[in-house]
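Every protein chain of the complex appears in place save one, which is left out.
Let's turn to chain A:
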Amino acid sequence: MRQFFVFARKEFYHIFRDKRTLLILFGMPVVQIVLFGFAITNEIKNAEIAVLDQSRDYYSNRLVQQLQAGSYFKIDQELQSHQAIEAAFREGRIKMVVVIPPKFGESFFHLHKAQVQLLADAGDPNTATTLINYARAIIGNYQQELNGPQAMPLTINTTVRMQYNPALKSVFLFVPGVMTLILLLVSAMMTSITIAREKELGTMEILLVSPLPPAMIVTGKVVPYIVLSFINALVILGMGVWLFGMPIKGSIVLLLLECALFVLTSLGLGILISTVTDKQQTAMMASMMGLLMPTVLLSGFIFPVESMPLPLRLLSNIMPAKWFIIILKDIMLKGSGLREVWPQSLVLCGMTLLFVTISIRKFKIRLS
């Protein structure tokens, strides 16, 4: 036991004396979560638009006011002619132009029909669609307001409620994603690198020619990373809750237990990688290419798994991250308990067991 304690302490020395490791361990999570939380977002706020109001009557003025009433649009310029539209788009700042033809109010009340043209910069199709939808909704509201309380003969009222994330905050998607990514990176990449480093520097040679059992060498190296990864998980959760207002509806104990489980899964993966690599560089590349990319792309973190072609959907099942993201979202947003997330937890347990078993069987007690 004393051996184990001293071994783990040595590992902490390595971590705390290497600025690069420290930076990856604690700098990266904070930077990533801030990046994903603030910079990379699909929500649209204060999109800059231009208005070409050819009517300039009371009703068109009110429409324009309504458009900028919410926090969605900001009117950047008022155009004077159709020719100016093209120029305005070319400047690049403007995402949408609203054209109100002459005699807007008159047409509406006398012809019972008025037109508004929306031009959007579809260079970015997602943004364009979102902007048009926002604008349509605002115009629709305005139309009802003008019609007054008199009801239309037959109507279907849609009441929409965005369950679990009423404000449609993308942070709710990113926090679980980033947390998964970071735990996977820290646990898998750092452990595979740290074991590969012993091999590369030749210290593994001495460790092997010592009474230390291989299992002790591996656990001694891994335990410090379990502790640090767990601290990382807490930091990310804390930032998610206090900085981005992410709710934790379910049991926090269960959430932390699931985090611990996923840390173990990732560590298993890291040890597995380290058994097949001898160089830190290789270990890093293997973790980056073999873990990071598929995790980002296939776990449902950025792209929904449901809309992928079947082979990729099947492939996504072997990503530990996919299951962990489901667990996180269920517990944090839906308030699910173990009753709901046990299948995913079981999958993670199984994966952990598999990784560790293979690693033990593949661990080399000799150099070749």
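One rule holds for everything that comes next: a contact is a pair of C-beta atoms (placed from the backbone, for glycine too) under 8 Å apart; a residue touches a chain by one contact, two chains touch by 3 or more; residues count from 1.
Heads up, the rule we're going with is that contacts and distances are computed from a predicted model.
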Protein name as given in UniProt for the chain not displayed, "Anti-anti-sigma factor", "ABC-type multidrug transport system, ATPase component", "Dinitrogenase iron-molybdenum cofactor biosynthesis protein" or "ABC transporter ATP-binding protein": "ABC-type multidrug transport system, ATPase component"
Which of A:46, A:129 or A:203 contacts the chain that the document leaves out: A:203
Absent chain, residues of chain A that touch it: 2-3, 6-7, 10, 13-14, 17-18, 201-203, 205-212, 365-368
